[in-house]
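Every protein chain of the complex appears in place save one, which is left out.
Our next item is subunit A:
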Amino acid sequence: MAEREQVRRSGTEREEEAEEVSTQSAASSDKLKAEIDDILDEIDEVLEDNAEEFVRNYVQKGGE
């Protein structure tokens, strides 16, 4: 019983928290999107030239 009460209480807290930060989160979300777009602009210069061969040759022996 105590367990269930606690879960419910935290649910309400979470909603309140969510409202508070939703505006600020939207702004940072846009900024992130823009940053990822920037990386996508330059990613082809960084990605290995022959993707297929690179992926095929990436073989590891097991470890641990």
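Methods note: a contact is a pair of C-beta atoms (placed from the backbone, for glycine too) under 8 Å apart; a residue touches a chain by one contact, two chains touch by 3 or more; residues count from 1.
Convention: contacts and distances are computed from a predicted model.
Participant: Out of "Acyl-CoA dehydrogenase", "Proteasome accessory factor PafA2", "FAD binding domain-containing protein" or "3-oxoacyl-ACP synthase I", what name does the UniProt record list for the absent chain?
Facilitator: UniProt protein name of the non-displayed chain: "Proteasome accessory factor PafA2".
Participant: In the full complex, which residues of subunit A touch the absent chain?
Facilitator: Here the touching residues of subunit A are 3, 6-7, 10, 14, 17-18, 21-22, 25, 28-29, 32, 35-37, 39-40, 42-43, 46-48, 51-52, 54-55, 57-64.
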